[in-house]
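Only one protein chain is missing; all other protein chains are in place.
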Amino acid sequence: MAEDCVRNFRSHYYEKVGFRGVEEKRSLELLLKEEPLDLEKLCMFTQRFPIPALYRVMVWKVLLGILPSYQSCHGAVAQQRTEQYKDLKHAVDLLHLVSIKTPIPTVCLHMYRVEMGLTPLDLEIEEPKDDEDDFLAIASTMSELAESELDAYWLSRCFVLQFNSKHADSLPHLPKSLEHYLALEELRLLQHLKVCGALVRLPYSRWFRRCFAGSLPNSSLERVWDKVISGSCKLLVFVALAILISFKMTIMKMNMADGIVGFLENVHFDLYSLYFKSHTLFKNNLSSNMSMQI
Amino acid sequence: LLETAKIQAREQLKSVESKYQAQKRVVQALERHLLDLYSKLDNRKEQVQAVAARVSRDE
Partner (left out) sequence: LLETAKIQAREQLKSVESKYQAQKRVVQALERHLLDLYSKLDNRKEQVQAVAARVSRDE
């Protein structure tokens, strides 16, 4: 307990002098020295703090199961991942699904389809589906964040698989949840959105199914994805809430649903204020058993 | 120590298994594509024959 007090005091001090990240980075480094890696602790860390950029891809890979918890196996497993990637890449080449000009996210999508057994019978007739657009948006972001095409594929593949298996059931409830918190925070805004028919038409699929891929700049998106990858999809609701509250003045001036939806789909969100706003909202609204300390 | 060795082995095995499953899917995709190409080839053959028959009838 006393240790906690000292620690909190120190964190508070670091925060005041602007070195807030220093201690976080150190504690993450300690966690990353453990053998095997403690996934639960890593998730808890990631739920509380943004991952320092230097370690982000490594931590994501572990939390997404691309690399195992035993670091002594990382080399051997990475070798398998590379071979699997090469096999799939070769297959999409052979099937004439891609050329050297094909953008990386599209290459990833075709590889994913082959791996999941989703290639259509006639390869020339292609109808893009909604879930494939979601995959493409996520893969576009991943290919910008990852250093190689190999990492881009594995991160996109495992992010989508993990997200669908963990959160597919919660997704339909997120709009309701957003409405609930909006009623608590900004009742007038909620009523305005309802009256002009915009509430049901908010860009929920971009926000929730794509986890804001393509809607937020990468620098804030990666912080949101830290939380999603470590197991929380509820944060998505608070990011949406923060967006609505941030643009309350503009939205209140618009009376047409089309205008509001178009505005929200195209607006460029300011990353930092948004990030901190959504976390404050997240913290304030969560029951005390959730360990959010931002 | 025994438990550790077992977990390590399982993690490696899982990654090889995943590579194997992916390659299996590659085989399936290639097979389907081959079948599709064969049927296209047959169509082309018929087209060629039809045109050839028409030409010889006209001559």
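Letters A and B mark the chains in the order given here, with residues in each chain numbered from 1 onward.
As a working rule, a residue touches a chain if its C-beta (ideal position, glycine included) is under 8 Å from a C-beta of that chain, and two chains touch if they have at least 3 such contacts.
Everything numeric in this text was worked out from a predicted model, so none of it was measured.
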Where the unshown chain meets chain B, residue by residue: 1-2, 5-6, 9, 12-13, 16-17, 19-20, 23-24, 26-27, 30-31, 33-34, 37-38, 40-41, 44-45, 47-48, 51-52, 54-55, 58
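The rule we apply is simple: only the chains that are shown with their structure count from here on.
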How many Å are there between the centre of chain A and the centre of chain B, using C-alpha atoms for each centre? 34
